[in-house]
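Only a part of the assembly is drawn; its chains keep their places, and the rest are absent.
In this document, chain identifiers A and B correspond to the written order of the chains, with residue numbering beginning at 1 in each.
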């Protein structure tokens, strides 16, 4: 028998883990002197605000675009904002189904991780 | 030497050219015996019908997903359906801006061709 000792304090769910790492590293990146990188981060915030298309629709567009490009972290980011903006589970499934059809079965592993992350968002909310 | 005379009437714009080639080749593909291919084509039709998300939003999602994957023909297809469903030029630009930001400057050549195709759709409509 092998025993691993893991302290409880270190154990985070995937939502917290993602947000903490993302926040820590973004801080380091933006504390640098490179203006091009800073402006790209800035644009990322601006592109998803209400315009002639509302924010919720833009986030759904961002989610599907991230899924077909198979970027798990980008998917997680848009899942969170979609969840906060009131996207329903059924709406989520329709967005993911479009992304999986367009991007093919290689998208399925990312679909699995998206559903897992979404369910953590739901649990956190209870 | 043989000389081909091509009258102006035979000269198609990009919208017609795309639709005729697409239609001709889809016919050939679907006249084959392979069931997997036929079902994928079938799914493609089903995925973009009204559901909990309306058709127009789904087409905007399809457009951005096609753009980030840099698939000109897929972009053209969704540009047409977006145009028919009443997407405005300003809405179009917001969708394309999200796709260009997510997918990077390598998307720009596809952005150029998307705008060109959209303007042909506008001209055809006059």
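By definition in this document, contacts are C-beta pairs under 8 Å (C-beta built on N, C-alpha and C of every residue); 3 or more make two chains touch, one makes a residue touch a chain.
This structure is a prediction, so every number in the text was calculated from the model and none was measured.
Every protein chain here shares one sequence; 2 sit in place, and the complete assembly counts 6 copies in total.
The criterion applied here is as follows: only the chains that are shown with their structure count from here on.
By the touch criterion stated above, chain A contacts chain B in their complex at residues 40, 43-44, 47-48, 51-53, 57-58, 60-62, 64-69, 74, 88, 90-91, 94-95, 97-99, 101-103.
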